[in-house]
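Working notes, structure below.
The complex is shown incomplete by one protein chain, all other protein chains being positioned as in the whole.
Up next, chain A:
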């Protein structure tokens, strides 16, 4: 499966331009991490990909065909977990998944439902009413419904929010396995999630693509631009973006990104988070 975004524009009726001349090619199999600050246009992009919105310019091609013509086909191949969603509280987990399976046109869905319930570790809650579930369990139901029918294209918007660390690791592995033969788009604020599982990264800000490529390539862009220093040595520097402050026995150790590091900073090996922040800060400076 291949999704191409060609010169994609989206301007809301209130005049807010959410996406500008976006060009991207997403190709299976891959697990693509979508990064960007709040208001960058990530959610708009996802809504466009699930046909909840219609672009004001450009085109989305699904396997070479315009989305407008392949909307039904796309919906049948899509697993989607939005960031903010709800469930029918009066149904049990199994009933809700049965309901969603029917919406997706899955026949003989009993086995599929059992598989996704197992995949999200909800076997014990299968017959429980959704109103009795905790926040994390509800999030797992959301992930389960997206996985129904092994869709070839999956979109997860902040999927690990509300999950405990152990569950997060479980789901990272699950996403990783899932992406072996499919196209998975993962939007998250948790860089750690992206770093551990994504083989491709797309960074957008102000509706524009700032970066596309592998995590390694993104990290590469920040080499020589990440440094550490003691806070007591620091002076007011322009273009220096502190990314972490750590209390140590010798004082506060700061980590920062900058186009040109100050002399008192010791150059450090960049992490993905450093590279992402460097990219965003550079864009903001421009």
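Everything that follows uses one rule, which is that contacts are C-beta pairs under 8 Å (C-beta built on N, C-alpha and C of every residue); 3 or more make two chains touch, one makes a residue touch a chain; residues count from 1.
In the analysis below, contacts and distances are computed from a predicted model.
Between the listed names "ABC transporter, permease protein", "Bifunctional protein PyrR", "Peptidase M1 membrane alanine aminopeptidase domain-containing protein" or "3-isopropylmalate dehydratase small subunit", the UniProt record for the complex's undisplayed chain reads "Peptidase M1 membrane alanine aminopeptidase domain-containing protein".
The chain that is not drawn here is touched, among residues A:1, A:24, A:51 or A:94, by A:51. Although one chain is not drawn, the whole complex shows that of A:103, A:244 or A:267 it is A:103 that touches it. In the complete assembly, the contact with the undisplayed chain comes from A:145, out of A:20, A:112 or A:145.
Seen across the whole complex, the unshown chain contacts chain A at 12-13, 47, 50-54, 75, 78, 80, 82, 84-91, 95, 98-100, 102-105, 142, 145.
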